[in-house]
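Dumping the structure here so I can ask a few things about it.
Note that one protein chain is taken out, while the other chains of the complex remain in position.
Up next, subunit A:
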């Protein structure tokens, strides 16, 4: 399947990372001889689809199943569980094995934990008295390359676990993943972090380096120059706004999952009625690479131009006599026709959503909230959404945006809206509200909001944004420059120092430090590469910055970063890593928990 992205143009050797992961998985399978039933937890299965082809697994005698509470139907006597090390998944494994036992089935069980075995999972097996029946192993998958410049740690619950449960496992995972990268690409000499979780990741990373140092002496020059870590908590405004880039909109409405979307075949102009088809979305698709980061309005224009010029060529072709070379050019152009058709189909499908009054109204309201001028209008709008029982995630998304920009709501309003929510959607949502309150996303106002100051100081709202010829990242939200990317823009250009006062207004501490053998080397001093040009790597490539989002990143933000990269005078290439690619909806969903 073309879903595995092409990584040939990655700024660091991501292919070797992926191949390593492939090899490790194959070795696990090879070491268990004969036919076996591989039971994968479904979310992990999704991540693995970016690493290895199913056919390759089958070549190694694998019968594939998804982990669930239902018992495994297979003739294989060897069952290999491949699961993320989450205690709740153990329950399924236990019930599977207990079922086999009750049926007198004698099987050989292997449990491989991703990325490593944990005391808590083994404890569950032990309590169920199964730990002597299973062979335990590890599959150290910490990073999944999503595209040539995007890596994911595949920790979809990281933000919620940290903020609500106080479970910081994900931070260790992130540090470990970065440390693993350092073993391949050298110790990253510069580090900048903002937010409690990010500073903690930096701390754990430094501890790892002290305990298990990457030998920096045999690495002449580290391939990654700077590491920037940013908490999602620092900017919860951006992911809640509707993304207006092409890829962002595709994700908002069609839910991009592991680099592809699934939709009705008829939408793609295919014959099979009622069937679903999968469309891969990554930079292997040249046209997609060209338009994914653009504002959707512009994408529509570009596609229209392409179609028009194709039509003109066709007309010329049929009406005038052409030379052979001209014919050849035309045929060449025709080759891009499937790509053009694919994206025209998708774009047209998107317009059915974007032209809805409800969407336009929502966009309008998002901008009003971000502008933070008309509290009452926003309040009334959200109240009405609740009364109309609009989908809960839609409501919560705006509500959180509203609460975050106001640093909470006055107690009276807070209690009133909570009551209206419970009345409208049911009392089982008390847990969701409780979660949101714990995470500080929907809460009682306790201090004045800094949002206006921040917005002004960082020029987050940009009038007259030209989406067709943008000169600022604000084009991705048609006028709002994402706070997260503004911060990174500063971090890259001049470090934290010039924006220190603003950083203090945002949640969590910040950190700027040098690491490894380069901690005393002046040539790596600060990222002032733009003016002095010292950041250039000798061979003419640009120095590389790894930007890590702790708690998730949206496609629109990724697009904004790519836009920064493409700017003249930019001395750096960027590579982005995230706990998971999110959007407002998926982010809100992680906090939703019904009592029932």
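Of note:
As a working rule, a contact is a pair of C-beta atoms (placed from the backbone, for glycine too) under 8 Å apart; a residue touches a chain by one contact, two chains touch by 3 or more; residues count from 1.
Criterion: contacts and distances are computed from a predicted model.
According to its UniProt record, the chain left out of view corresponds to "Protein VACUOLELESS1" among "dolichyl-diphosphooligosaccharide--protein glycotransferase", "Protein VACUOLELESS1", "UDP-arabinopyranose mutase" or "Mediator of RNA polymerase II transcription subunit 11". Among A:169, A:322, A:372 or A:445, the one in contact with the hidden chain is A:169. From the options A:26, A:105, A:287 or A:310, the residue with contact to the unseen chain in the full assembly is A:310. Residues of subunit A in contact with the chain left out of this view: 87-88, 91, 116, 118-120, 123-124, 127, 165-169, 171-172, 175, 200, 203-204, 207, 210-211, 296-297, 300-301, 303-304, 307-308, 310-311, 314, 340-341, 344, 347-348, 351, 354-355, 357, 383-384, 386-389, 415, 418-420, 422-428, 430-431, 434, 595-596.
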